[in-house]
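Attaching a single structure in structure tokens format; questions to follow.
Complex shown without one protein chain; remaining protein chains in place.
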Amino acid sequence: MIAADVAYLRPDTAEEAVDAWRRHAGARYLAGGTEIATAARRTAAFDLRACIDVKRIPEANVHEICGGCLRLGAALTLSDVAEGDAFPLLNAVLRGIADRTVRNRLTLGGNLAGLLPYREAALPLLLADATVLTVAPGADDRPPVRQERPLRAIFDKRLVLAPGELVLSFCVPLEAPEWPWSHYRRTRTGEVDYPLVTVAMVHDGAGVRFAVSGAHPYPFRSDAVDALLSKDGAAALPAVLEALGPLRADARASLEYRVALLKNMIRAGLEDLA
Amino acid sequence: MKELSGIVEIVLRINGEERRAAVRPGDTLLRVLREKLGLTGAKCGCENGDCGACTVLLDGKPVKSCMLLAVECEDAAVTTIEGLRDHPVQQAFAEENGFQCGFCTPGMILNAAALVEAHPESDDATDREWMQSNLCRCTGYEGIRNALAAARRKAAAP
Partner (left out) sequence: MNPASHLGTSPIRTDAPAKVRGTLRYTDDLVRPGTLQAAVLFSPLAHAEIKRIETAAAAAAPGVRGVFTGADWPDVLIGLYMGDKPPLARGKVRYHGEPVAVVVADDEASALNALRLVKTEYAPLPALGSPREALAPGAPILHPDMAGYARIPDILPEPGTNVANRTKIRKGDPARAFAEADVVAEGEFSFPPGNHVALEPRVAIAEYGADGRLEIDSSTQSPFEVRNLLARALGLPERRIVVRAGPIGGGFGGKAGIMLEPLASLLAMRFPGRPVRLANTREADLLSSPGRPGLQARVRLAARADGTLLGADIEFLFDSGGYADYAVNVSRAAAISCTGPYNVPNVKTDSLCVYTNHPFATAFRGFGHIELSYATERAMDLLAARLKMDPADLRLKNAIRRGDLSPTGAPMDENTGDLPACLAKVRARLAWDSAPHRAVQPDGKIRAKGISCFWKAPAIPTFTDAGAVLYFAEDGSATLGTGVIEIGQGAHEGLRMLVAEALKTDLDRVHVTRAVDTDRSPHDWATAASRSLFMAGRAALEAVADAVAQIQRTAAAPLQCRPEDLDVAGGRVFVREDPARFLPLEKVVLGYVYPNGNSIGGPVIGRGRYITPDLTSLDPDTGAGKPWLEWTLGAEGVEVEIDPADGNVRVLKAACCMDVGKVVHPALARGQAVGAMAMGIGYSLCEGFVFDARQVVQNGSLRDYKILRYGEDPEYFVDFVETPQQDGPYGLRGLGEQGIVGMPGCLSQAVSLAIGAHMTELPMTPETIWKKAQEPAP
């Protein structure tokens, strides 16, 4: 059970949401709630005083193609998104996260902005050079600020957001879902688990794009690795591993095993894209 | 904007009935069902979203009631196991021994009922994707698989 006394706020607009955040010290945005419900129960350090339920903000629920892009609201559940046919790679990646009935609640924005490190939904969005629309409290008493920025510009291991900044939606350029793609994911044992390594790759016509999570405790994409794979394919594996930097070793898997999985996945991915 | 704190009265639409309850905003739907409304069919198997014993239907979709707040469910239709009566999936679980201890069964049946409704035709990959959400420690899943098949046969029969 969640023992803390929590205030619940349900704004109808993005502006109300950031306003609520300003008025309630220590408030957290609540979307699917799958992480908040567990962290509030289990983690003594997780301080939960107020939840701002952002699921009814219309802009966070868009699911449409317009203006040359696929716009996906941050409050859409992973199941809702994965049932669409607009972005097959995204569907494949989302289907690996948690389990089906959790995905019926877990949202796209929550997966990217949450505390858990894997953030696998970021992989296809990073590969697609998606943009992200956010709203943040204005400085002092000025009105909230909306910004649409490239995801990669504000993604460094996690979404780098200002205090109180709320993700509203993601925008995927329409050519990206058309690219050939590949996705591999391995866990310690059963499928319903955090990934040891999860790799997503596309070929954008000009070259290979590669993103990975699990190998590091965060999603990773870099131009350097894309360039290496585009130029030399599987022959670039040693250089790619070097460029990826130190990989993770933990109670789930050793470093050597993660490296082996990563190599297998990159090789298989390159074959899929060829 | 709705703002709730302290003890609040909410109205939930559960199994087609309006149910009122005094809750704390931090109360999960699971705890409110069990402790405020006497609907103990949903079980506290882990309260961590891992086991599925607390599964209910929210607007027809199976969700884990330990992972959502009761106050989030106002305006939604909640179906608990107590709301299913002589459903083909229930009959099939009984006939095919889709349970032993019965503790996972309410959640398992609600998930299965939603699955059979969404996918009347059997498809191993889809069944697996859906049913992996619920743990059973007794049956080894054989009886549950057989129950799914039997429920689909029942649903398809005129």
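Should a chain be cited, it is by its letter among A and B, assigned in written order, with residues numbered from 1 in that chain.
The rule we apply is simple: a contact is a pair of C-beta atoms (placed from the backbone, for glycine too) under 8 Å apart; a residue touches a chain by one contact, two chains touch by 3 or more.
All figures in this text were calculated on a predicted structure; none of them were measured in a lab.
S.K.: Can you tell me which of B:Leu68, B:Met131 or B:Ala150 touches the chain that was removed from the display?
M.R.: Final answer for the missing-chain contact: B:Met131.
S.K.: For review purposes, identify every residue of subunit B that touches the missing chain, sorted by number.
M.R.: Output for subunit B: 24, 34-35, 40-51, 53, 80-82, 84-85, 90-91, 93-95, 97, 99-106, 109, 124, 127-128, 131-132, 134-145.
S.K.: Could you pull out which residues of subunit A are in touch with the chain that's been left out?
M.R.: Within subunit A, the residues touching the omitted chain are 1, 3-4, 42, 44, 186, 188-193, 251, 253-254, 256-257, 260-261, 264.
Keep in mind that, in the parts below, only the chains that are shown with their structure count from here on.
S.K.: Any idea which subunit B residues touch subunit A in the complex?
M.R.: 1-6, 24-28, 31, 47-49, 52, 55, 58, 61-64, 66-69, 71-72, 111, 129-130, 132-134
S.K.: Would you tell me which residues of subunit A are touching subunit B in their complex?
M.R.: For this pair, the touching residues of subunit A are 1-12, 16, 20, 30, 32-34, 37-38, 40-42, 48, 51, 53, 55, 79, 95, 98-102, 104-105, 191-192.
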